[in-house]
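Here the complex is missing one protein chain, while the rest keep their positions.
Per-chain residue numbering starts at 1, and chain names A and B are given in the order in which the chains are listed.
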Amino acid sequence: MSAPIAYHPGKQPIPRNAWYVVAFSREITQKPLSRRLLGDKVVLYRTENGQIVALADYCAHRAMPLSAGTVKGDCIQCPYHGLEYDPAGKCANIPSQPQIPRLMKVRSYPTVERWKWVWAWFGEPERADPSLIPDHSEFGMDNTDFWSVDRFVMSIGGSYQLLHENLLDLSHVTFLHAGSFDSGAMASAPQSTQVEGRLISITREVTEVVGAAYGRIFSLEEGIRVRRTLRSRTWVPSLNVVTSTFHFLDEPGRPAAVRHSVFPITPDTATTCHYFVGTAHSYGEPAAGDVLKAQNQVLFDVFLADKTAIEAIQQAYDELGAATPDCSVRADEAALKFRRLLDGMIGEEAGSLAVA
Amino acid sequence: MSAPIAYHPGKQPIPRNAWYVVAFSREITQKPLSRRLLGDKVVLYRTENGQIVALADYCAHRAMPLSAGTVKGDCIQCPYHGLEYDPAGKCANIPSQPQIPRLMKVRSYPTVERWKWVWAWFGEPERADPSLIPDHSEFGMDNTDFWSVDRFVMSIGGSYQLLHENLLDLSHVTFLHAGSFDSGAMASAPQSTQVEGRLISITREVTEVVGAAYGRIFSLEEGIRVRRTLRSRTWVPSLNVVTSTFHFLDEPGRPAAVRHSVFPITPDTATTCHYFVGTAHSYGEPAAGDVLKAQNQVLFDVFLADKTAIEAIQQAYDELGAATPDCSVRADEAALKFRRLLDGMIGEEAGSLAVA
Partner (left out) sequence: MSAPIAYHPGKQPIPRNAWYVVAFSREITQKPLSRRLLGDKVVLYRTENGQIVALADYCAHRAMPLSAGTVKGDCIQCPYHGLEYDPAGKCANIPSQPQIPRLMKVRSYPTVERWKWVWAWFGEPERADPSLIPDHSEFGMDNTDFWSVDRFVMSIGGSYQLLHENLLDLSHVTFLHAGSFDSGAMASAPQSTQVEGRLISITREVTEVVGAAYGRIFSLEEGIRVRRTLRSRTWVPSLNVVTSTFHFLDEPGRPAAVRHSVFPITPDTATTCHYFVGTAHSYGEPAAGDVLKAQNQVLFDVFLADKTAIEAIQQAYDELGAATPDCSVRADEAALKFRRLLDGMIGEEAGSLAVA
C-alpha cells in the first residue's frame, strides 16, 4: 500500500479532474477578468455572442497577461504586440507577419454556465463531463419551489481544505459564531456522519429558541421554538451545501422551512481560496436591492470570523509545517473522512495506485 | 575542539536555557496578549486570581491562536470549537464530548513576575531556577534609595545580538546620538573591559560640560561640569544595564547622581527583538503623568537612531551573509567577548561540548 500523504494544507497538490466554480455569471463580461484558479492565472471573458471563454492568462509570445487586452468578436487581443487568440486558445492573428506558428497557442479550459455561476475544469479536458456537476435543483436552485440568490465571493487567505473542514465540524457554530447561527446547543448535540462516494454528510438536530441575531439571519421570528435539523454536505473537492430545516413546535400547521447555503470553494493558490456564497429558500420573500445588500453584509460580517480562523491556522501550517498541532476529537470524524477522500483523489491523479 | 560557530546575527540558534523579559506586568491582563518570543508564538494572560500564564499560542486541536479566545477563571478557551486549557496547558474541557485525549495539551512556559515586568523561561523547564534572574535591587529597582519607572518596549527589526553589541560599544554614543548622551568626548575616552562568568562590563570615564539635550535627558543643569563614569553591563544573553554616575566638580558637597538604564532584550524572531526600557534614579523627583510621557518620548526618539542602525545592519547580514563586512577595532573587545560567550551557550545547548 502506498504511504498515506501527510496532511498539510497548502502543501498538498490540488485535484484537477473536478469541476470548480470560477465566477458568478454576472462577473464575466467583454471586459476580461483575471482570476487565479488552482494556482493557474486564467483570463475569463464573454465573446460578443455571449459565450464564456477561459484561457491561460499568458500570451504565448512573451507571456503578457491577455487579461490586459481587448475582446474583439470571439477573440482576445494581447495588448503588447497585438496577437489575437480564439476561444480554443489558438492564435488567430499576428500583425507583423501572415504565418502563424503551430505552437502559438494558449491553454483553454472547458466551462459550463449553470444557475448563476460558471464552472470550469482544470484537469484532463477529455474527462470534463458536465454531468459530474452536482444537481443544482436539489439545492433549491433552478427549482421553482424555492427562490435563490447569488450573494458574494469572499477571498480567504487559507487552503480550501481548511474551509471544507470548517464546514464539516458544526461544533464551531456555537463558539466562533456565538448567537449568530444557533442558540448555543449545536456544539453538544450528537452528530451523525455518512459517506457515499465523494459525498460526506453530517447531521445534527437541536430543539431551540430562536435568538435575535439568529432570527435576523434566517428571517425567523425571535423567540419561537423550533426543532431544527442542520445538515452539511461536502462534494469533495469543490462544493459544500449547508441545509437548515426548521419545524415550528408551537405552530403545528406551519410548513417546515428549508434554507440551503450553497458554498462552492475554489482554490486560488494552494494557500488561498475563493469562497462563493449562494442561498436558496423555501419560505419568505425573494430579497433584492437594499434588502439583499443588507442581508449580504450581515452574512459577510459573520463569515469574517471563519476567514480569520482559517487564515490563522494556515499561518500555523506555514510556520510549523509537520509540527502543527492537530489532535482530533469525535466531532472531527467527517473532517478526517474529507482528508482521506482528498488523499485518494490526489493519489489517483499522481498515478500512485494503492497496491495491497 | 569544536569549530567556532560563525557569527551571523539572525542565523544562529537562540539560547533557550535563560530567563528573558516577555512583558511589563501592566501588559498582562485577562485580555489575552499574543507575543512572539524566541520564535515561539506565546499567549500571555492573567487568571481571575492574578496568576500570570504563558502558553503556546496554538490550540492543540486545530492550531487556532488561543490568544483570540477568552479567559474563564484559570483557563483560556479557544474561540474556534470551545476547548479550554488550564495554566499548565492541559485541556480542561471539550464541549462536544466528555473524554479528554491525553495529548490534548499545549506547552506551558515558567514565568516569574519581578519589579514591574515578567520573566519567562523557554528552555528545559526543570532548569528554570528564578535565582538565575539578575538582582533587581542592585539596579535601583526594588531599592528604596532609588525611584524607578517602567518606560516602553520598542520593536527592533534586527537580531538581539546587534542590539547587545550596540550597547557594548560606547563609542557610538558620540556619533549616532551626537549631543544627546554625551558632549562629544565619549568615543575617544579609554575603555576598560571585564568579564565574569556571563557578565561583561565596560567602563569609560570623561570630564565634560553638560549640554542642552544631554541635560534634559538626564535631568541635569545645562552648563555644569561633571566627572562621569559610564558603565555598560551585559548579562548574556538577555539583559543590559547602562549606569551613569555623575560627580559634580564645582559643587563638592553635592552627592553623586546615579542613573541606571535597565534594558532587557528579548528575541522576537531570530532577526527581530523586543527592547524593554526601565530606569532607576538616585536623584530628582519620580516622574509620572505628562512629565513621564514627555521623558519617554524624548528617549524613544533618541533610541530610534539605534533601531535604524541595527535594522540596516541586519539587512546587510540578510543580503550578504558571510560576506557582511565585520572588521573590528579595539573598542570592539567587549562585543567580541559577547559573541564568544553567546557561542558557548549555543554550543552547550546543541550538546556539542568543546574537547581539547
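Basically, contacts are C-beta pairs under 8 Å (C-beta built on N, C-alpha and C of every residue); 3 or more make two chains touch, one makes a residue touch a chain.
Because the structure is predicted, anything quoted here is derived from the model rather than measured.
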item	value
Selected residue (touches chain absent from view) among B:Leu33, B:Leu292 or B:Ala309	B:Ala309
Residue among B:Ser171, B:Thr245 or B:Gln295 touching the omitted chain	B:Ser171
Omitted-chain contact residue, chosen from A:Arg26, A:His81, A:Arg254 or A:Arg330	A:His81
Footprint left on subunit B by the chain that the document does not show	165, 169, 171-172, 174-176, 187-188, 191, 308-309, 312-313, 316-317, 319-320, 324-331
Touching residues (missing chain, whole complex) on subunit A	41, 58-65, 68, 77-82, 94-97, 101, 103-104, 106
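Quick note on the criterion: only the chains that are shown with their structure count from here on.
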item	value
Whole-Å gap separating subunit A and subunit B, where each centre is the average of the chain's CA atoms	47
